[in-house]
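The complex appears here minus one protein chain, its other protein chains still in place.
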Amino acid sequence: MKALQILIDGFAISSLYATGAIGFTLIFGVSGVLNLSHGSIMVTAAVVAWLVAGSFGAGPYGGALIGVGASVIVSLVTYGIVVRPIQKSRAIAREEKEIFVLTGTLLWGIMVQEVIAYVFTNNPKTVLPLIGGVVNILGVRTPRTEIAIAAIAWLAMGLLWLLVNRTRGGKALMAAAINPRGLTLCGFELGSIHLLVWTIYGVLAGIAGVLLGSFLGVSSDNAGQLTASAFSIVVLGGLGSVTGSLVAAYVVGYLESLTAYLVNPSIRTVPVLLLLVIVVYLRPQGLLGRR
Amino acid sequence: MKRKYWMLPATAAFATLAFNSAQAAPPIKIGVIAEASSVSGASIPKAAQLAADEINAEGGVLGRKIEIVTYDDHNSATDAVRAFQRAAREDKVSFVIASYISEVVLALEPWSARLHMPMITPGAASDEISHNIYKDYNHMKYVFHGYFPSTFIADSVCDAAKDLLVDEHHMKTAVVMSEDAAWTLPLDAEYLKCLPKIGLKVVDHIRVSPDTTDFTPIFNKIEGEKPDVIITGISHVGVQPTVQWAAQHVPIPMFGVSSQATTSTFWKDTNGATNGVVFQTAASAGVPVTPKTNPFSDNYEKKFGATPSYAGYTSYDDVYMIADAIKAAGGTNPDKLVTAMEKTDYVGTIGRYVFNGKTSPFTHTFKVGKGYITGIVVQWQDGKQVPIWPANVAKAKMTFPSFVKLPQ
Partner (left out) sequence: MMSTPKTLLGTAAVIALMALLPFAGVGGYVLGLMTSALYFGVFAMGWDLLFGFAGEVNFGPSFLIGVGAYTAGLLNHYAHWPIIACVPVGALAAVVAGLLLAVPALRLSGPYFGLVTLVAVLLLQNVIVIFAGFTGGEIGLDLPDVLAISSRVNYWYALGVAGIVALGLFALSRSAVGLILQASGQDAIEAAALGFNVVRHKLAAFCISALVSGLAGAMLVFYLGTVSTDSVVDISIGVQVIIAAVLGGRRTILGGAVGAIFLIVAGELLRPVGQLSTFIVSAFALLVILFFPGGLLGRFIVREGA
């Protein structure tokens, strides 16, 4: 009974983590960028969806769509006004770009977070769930929305897989992750690859944000925690490895759920942090990393 | 009121003086330190400003206008200490109204003593605030506690639970669920004492971290223990437990303290998940605890678009009490202000304020009970906050959404 409950809850949470983290790792793979405004982008999606669905009466689906749209816009703006200028800057030495991107996206994330807190307060918002009600799965009372969340997350990841493996743009994207220079030689415009990857990232982060908002509720104060959690999952899985992030998301999701149910909800993140330290020391390339 | 002071010769002379130079007289400043981006905190400066505007429209105090100087402490003790120092040393305020977070108020208390700057909190509840004054009255006397101490909140919840849960619904068991914070330590201690007395056996006592976002495991554990009711003590958290309680159809009612539920925006923040949540508070929109309650909450809603949180009512009253104390003290000398505040007997929006003296362990806390300030219990019913206890203010019976199973 409790085991099944952990299985179901852990699955929903893990799917959410995976959706958020995969976009994060994709950007790292293609352009070597760790985007520390990740959490703020997720929060933006959730708050916009909450606003549009509730106050403007667009309903849960309209709200979710516009929320994801907002996330894509913020993600492209992040690339356009923070990441790209740093990458292009001549004043910043090449080996220092990484730290400048980290600091730049961190500052940008704080700016987005502060605007949300200013306009909508830092009280958590709950996005209207796509479907209401609960179903009984072998004695475990499960909200329908929890099932919908897992389904949507997997649908999004499935579409991403198709895009990457079955389309020209997607293949180019993967190639860029492996060898950006070779790709330019083949006549691909790296700039448009970057736009593509930031758009995909925006969609995935937006979906994760909206779903999280409808499942648990999201506050602007969560932005830092969300970034840290995506960062941890991605390192655990191996930087740049999509499959690794997927596996790591489930490891983290279930480890947290087990801790929360069987030990104490107050320390749910502690075992994950310890695992992370151990993995980083013993196998710095992560569970499935290439490096 | 006014007439009384005009008759005092010294004050009269001062008032004449003030009258003559009314235009030139510098304003009396009151500092307000609170977190502006939280729902509970945002009401504090807004309500204080409303009170100051009203007092100024009537001619101010001693011929001087009241000016509210606000500081955002971002809910951080460090920022609050910095703001307090600024208020005292740079802006030269005469009184500070500070925060609804016990941790922040406890950090400010020693500074109030060191800088001889009178201060009152409109919303922090920890008993420690007044106990610190009791233990070291001569130094700490500048601090006033303008909200229920946690112990009294727990007692008030127990009184209501006796009538509403035990007598009406024959409930026998409860789980106490509180957030891990300074204000809930005495709250929980008193819950654990008073609940058994009214006939509710406490089968578990759960303290949740204020950082918790997923309450599913907690509700799951509570449900496994099959209590008749969850007695809550939450303030930093609110939206998330409420939403998840409703989404997961947790079949146990929530009853107790839920500070975020006191403001009218809570319905929208939770998409109506708060339907059926029962909470204790000092005053609520549409509940005429005193003749001043409704005019204030109406004006506030007109001006700011939502009803005030619990700390808004007290913050509004605090400004009036401070103004009266300044009148009585004939100025802003801190020691005289403290003496004048100690003599406060004022009917505000939440009841009649009289502060305990230094012999009470709850020094400088307002007196609680019949004839002074009593709590009320309110329930969210279909988008409205409806008073359900005590009987003299109740407008409806307690009802719960269909997923809540009450004992037969």
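Order of writing sets the labels: A and B. Residues in every chain begin at 1.
Rule of thumb we're sticking to: a residue touches a chain if its C-beta (ideal position, glycine included) is under 8 Å from a C-beta of that chain, and two chains touch if they have at least 3 such contacts.
What you see is a predicted model, and the numbers here were worked out from it, not measured in a lab.
Undergrad: Using the touch definition from the top, which of B:Gln49, B:Thr70, B:Ser150 or B:Ser178 touches the missing chain?
TA: B:Thr70
Undergrad: Check each of A:Ile86, A:Ala177 or A:Ala260 against the chain that is not shown and name the one that touches it.
TA: Only one of A:Ile86, A:Ala177 or A:Ala260 touches the chain omitted from view, namely A:Ile86.
Undergrad: Provide the residue numbers of chain B that touch the chain removed from this figure.
TA: 36-37, 70-72, 74-78, 81-82, 85-86, 88-90, 102-103, 106-107, 110-111, 114, 180-182, 209-211
Undergrad: For the chain that got dropped from the picture, name the residues of chain A it touches.
TA: 34, 82, 85-86, 89, 91-92, 95-96, 98-100, 102-104, 106-108, 110-111, 114-115, 117-118, 224, 228, 231-232, 235, 239, 266-267, 269-270, 273-274, 276-277, 280-281, 284
What we mean here is this: only the chains that are shown with their structure count from here on.
Undergrad: Approximately how many whole Å separate the CA-defined centres of chain A and chain B?
TA: Averaging C-alpha atoms per chain gives centres 39 Å apart.
Undergrad: With touch defined as at the start, can you tell me which chain B residues reach chain A in the complex?
TA: 37-39, 42, 180, 207-209, 211-218, 220-221, 238-240, 243-244, 247-249, 260, 265, 268-271, 273
Undergrad: Which positions of chain A touch chain B when the two form their complex?
TA: Chain A residues touching chain B: 2, 5, 9, 13, 54-55, 117-118, 121-126, 128-129, 132, 134, 141, 143, 145, 215-217, 219-220, 222, 225, 257, 260-261, 265-266, 268.
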